[in-house]
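A single protein chain has been omitted; all remaining protein chains appear in their positions.
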Amino acid sequence: MATIIDMPKLSDTMTVGTLVNWLKKEGDAVSPGDMLAEVETDKATMELENFDEGILLKQYVKIGEQVPIGAPIAAIGKKGETAPEAPVSNAKKTSKDLTNNEEIKLVEATSNKSITSSNNRIKASPLAKKIAASHGFSLQSLLGTGPGGRIVKADVLSALNKEASTTLPSINYGELIAKDEKIPVSNIRRTIAAHLVQSKTQIPHFYLDIEIDASPLIELRAALNKSSGEHIKLTVNDFILKASTEALRRVPKINCSWHGDTIQQHGNIHLAFGVAIDDGLVTPVIRNANTKSLRQISTEAKTLVEKARNKKLSPNEMSGHTFTVTNLGMFGINNFFGIINPPDAGILSVGATIKKPIVDMHGNITIGHRMNIGFSGDHRVIDGATGATFLVALKEIIETPALMFI
Amino acid sequence: MSAQTTANPNSKKSSQQSYATEPINKDIPSNAKIDLYRQMVRIRRFEERCVRSYQQGNIGGFCHTYIGQESVAVGTISVLGPNDHIISAYRIHGHALAVGMSMNELMAEMYGKVTGCSKGKGGSMHFMDPTRHFWGGHGIVGGQTPLGAGIAFALKYEGKKGACLCYLGDGAVNQGAFYESLNLASLWNLPVIYIIENNQFSMGTSQARSSAGTPLAKRAEGFAIDWAEVDGSNLYEVRYKTTEALKRAHDSQRPTVLEIHTYRYRGHSMSDPDQTYRTKEHIQDHREKLDPIMLFETILKNEGILNQDIIHEIDLKAKEEAELSAQFADESPYPPPSSILNHIYWEEDNPEHKVSQGTILFNQLLEQE
Partner (left out) sequence: MPKKTYRTALNEAIAEEMQRDERVYLMGEEVAQFQGAYKVSQGLLEKFGPKRIIDTPISENGFAGLGIGSAMLGLRPIVEFMTWSFSYVALDQIINNAANMRYMFGGLCNVPIVFRGPANGGVNVGATHSHTPENFYANVPGLKVICPATAYDVKGLMKTAIRDNDPVCVMENTILYNLEGEVPDEEYLIPLGKADVKKEGSDISIIAHGRAVITSLEAAKILQEQHNINAEVIDLRSIRPLDEGTIIESVKKTNRVLLVEENKPFCGVDAQIAYILQEKAFDYLDAPIHRVSALDGPQIYSMPLEKIQLPNANHVVQEALKVLR
């Protein structure tokens, strides 16, 4: 059987060779040591050495033709033998691959890029995330005290402790759930009760609900908190308060009070917001919120919260409001409708920001951060359309937070 | 293109006879002489088979053939005693065969197979056989010269009457490490023999273009080391002069530098097209006048020891052996992927003796390789 001569590797970097000249013709006798042809490689033109005894039966490559290493060039055999016509190359692979999927292995596990855009990042240390996750706790509404607003372990633990203090003690079946006793009503509770009854029974409440894309807000908050260093820590609620004042600026009819024969249109916004304390709920007031920047509102809110918790609020600080915002987001409530705080014409009820599938502007399903805001309106003062306009304005402002600053 | 002229500037009319009568050559039996001849032929046929394997893509990387220099390895190694050791650079196929390593394990090593003498982990430049006192096989030019001094140092330290032959090329004599080694060898009386295998070209650079001062071995004088030049094409002369150097090493613990003039017919390595620094005529001239195998063949024929039948037989057997080694290499398996991460530390390879803790290798194979 004829021996097939393949294009040899004549230099360590050669991959193809061009046959520039045949030194032996078909039919010539050839011996080991003879040169069969001249081949041009990447480095030089070399002579192709023959190692077999016999007759050059066939040349498979024409002068000027370029073939890869391992491709058949000629056949050498006994006189009279027929050479195969352009046979299948018996070349071995020149690169010795051990596996076929080497290349695939080089691609590491596809990056599990979070589907949310980087705009929606909540900064939390790996440890904080782990602790929160193990308690089924949402990081959404936490205030981060680490650098750049990063949520750290201490923040999660303190939030968990708060939660822990309101959780029920471990259940012991057969025992009373609580001490059977008469608890005297405190003054504060008495006052709250009176207000609520009056409000609920005398004000014709109607309810509107709107869902807001909270992503821009979250992003802006993170950016502002990061850039201002240690000094300012803006909360989500601060933004809601500010946005509310801007929405009221656009729809001032909400900033009214019913007085029977007249409706008092208030020129200033005295914004009350709910603060949960031991005994119940108080609503300290930020006076003239319409004249205050986000930062000022934030600072004032913090001060008032501190006072509220320490029971140091003055009556002045608790009264004279024209609009109220209440927030149960940090408690995980999705949406709710508060009871109007007289003499306001409406109350805004802010829910938690949750991740949910949404349809984006391209019609694709993606993950969105959504916040539900409920509005309870006094139907004597406000009609549905006005309430709706107000909510839509609020939505617009929250979703384009830059509008809070112009 | 600065090619050498056709006349070999180092060629003298080979004085083959003047060393034949030396006891080291006269006193060996005929079959030992035939064996010397056979060893040279085996090296040549093995090397030719390597060329073919390389061109077929079975041998990768660098492959430096010894064709034309056979007498240097065979001559020097044939006179070694039981406490003598050798270490060389990277043109080592001849040395490996001359100490007695098998063609199979060398070819398989070049094919990267697990049956190779270095388990496929070293390749053409890294053969070694400690049992045969052959310490490799080193790729960095001149890097082996301090190692050679160290082997000699160890022999002396242990009170052994032995020497280390440390081979280097004509290009390596310009590396600083060589001079540091010569200084240490002379200063500390180390039994090391530096053998400069001068094949006239350091890759593509002729001696005239790379090295100031001639002969190269004369540089040893600066270190008070004895030196000599040797006509490498004369096997008897190689044996004689090596024996002298060995005696000096064994008896007085003094080093020697031998410059053995030789020639390679192929390029520096398989990657060298061998067209830029010498002419075909230059090579042909040497082949016709100074081929060591041809010259020794003539001597033995004249001594009545060799005849055409024996010559033919030896040649045929050598070719067969070479061909079989290629087959062996081809059929042998590759090492398993786990080979990449063993033989790195003695301690890791010998866990029953391990005392170290902690992590020593900082990544691992992927599960499916």
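Per-chain numbering from 1; labels A and B assigned in written order.
Criterion: contacts are C-beta pairs under 8 Å (C-beta built on N, C-alpha and C of every residue); 3 or more make two chains touch, one makes a residue touch a chain.
What you are looking at is a predicted structure, and each value in this text was computed from that prediction instead of being measured.
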| item | value |
| --- | --- |
| Selected residue (touches chain absent from view) among B:57, B:75, B:136 or B:292 | B:136 |
| Selected residue (touches chain absent from view) among B:25, B:145 or B:200 | B:145 |
| Sole residue of B:128, B:270, B:314 or B:329 that reaches the chain not shown, by the stated touch rule | B:128 |
| Footprint left on subunit A by the chain that the document does not show | 125-130, 146-147, 152-153 |
| Touching residues on subunit B - with respect to the absent chain | 85, 87, 116-122, 126, 128-130, 135-140, 143, 145-155, 157-158, 164, 176-177, 179-181, 183-184, 187-188, 342-347, 349-350, 353, 355-362 |
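Keep in mind that, in the parts below, only the chains that are shown with their structure count from here on.
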| item | value |
| --- | --- |
| Distance between the centres, which are taken as Cα means, of subunit B and subunit A, whole angstrom | 66 |
| Subunit A residues within the subunit B interface of the complex | 6, 8-13, 41, 43-44, 46, 49, 51, 69-70, 91-92, 94, 96, 98-99, 101, 105 |
| Complex contacts: residues of subunit B adjacent to subunit A | 51-52, 54-58, 60-62, 112, 269-271, 273, 275, 334, 337, 366, 368-369 |
